[in-house]
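A single protein chain has been omitted; all remaining protein chains appear in their positions.
Our next item is subunit A:
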């Protein structure tokens, strides 16, 4: 019984649910502020994403006449639900254990593709031609960044698995535990290419500027979310903010989970700082300093550089093991 209560608390209040939403929205607000400062503007206040959400709940909901109603309404819910579940699986060292079942890394891999699928369903159900274009582009993007992600996860799993005497361990909590005992993988030279590959994967997965091809605002006017207004759009914003937490949290769990000490709050603050630095490096600076690439360029880019980097790490790990 207490297990179930704890699970619900985890899902709705502390690492998942309310906390994760606030955390993600706050991170995105800081992202907007830093981006504005980098462009020599004043920028919105850091709590702007919260205000946007409140505003969106007060707007009228417009549904296109030709849209498939159920799919159109359910798509954002699917994305948010998937991300809520994914946050549960992310361990924060010294704060939250994560799920102690083997194979949660694989579950996370599947959950990570849910936002893209939700966007695809929403875009195609909206019956707008821009939604359809966004749908096909989203699918191509997903195919291009999934391969490097898979290779990075496999490399880390093999590294930890071989070091602990098994073959590969697909349990995030075991990976974190291993790093707490033997030092973070960030300081291991064989893992540096994998880390770089993951850093390159983040902007593609988040859909920020050089790879915002599926939602290209100036070209196909936000693609899949074009027809959403009011709460539907708010749910998609919520999904994005949760996705920031999941993707950054996964990177930190895989490469640098080291906590500061025993203090709960201090560790949480440390996790926030790590997320912030990672976000500035891989999202904010990238999106303010580049322009959008074409679909085929993005596809080739992902199959070339991150894949090769991740493969280098994989081979090095296998040679070492």
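We adopt the following convention: a residue touches a chain if its C-beta (ideal position, glycine included) is under 8 Å from a C-beta of that chain, and two chains touch if they have at least 3 such contacts; residues count from 1.
Simple rule for what comes next: contacts and distances are computed from a predicted model.
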Hidden chain of the complex, named as in its UniProt record, picked from "Gfo/Idh/MocA family oxidoreductase", "Ni,Fe-hydrogenase III small subunit", "Sugar ABC transporter permease" or "Leu/Ile/Val-binding protein": "Ni,Fe-hydrogenase III small subunit"
From A:26, A:198, A:228 or A:255, residue that would touch the chain that is not displayed: A:228
Residue among A:4, A:54 or A:265 touching the omitted chain: A:54
Residues belonging to subunit A that touch the chain removed from view: 32, 36, 39, 41-45, 48, 51-52, 54-55, 58-62, 217-218, 221-222, 225-230, 233
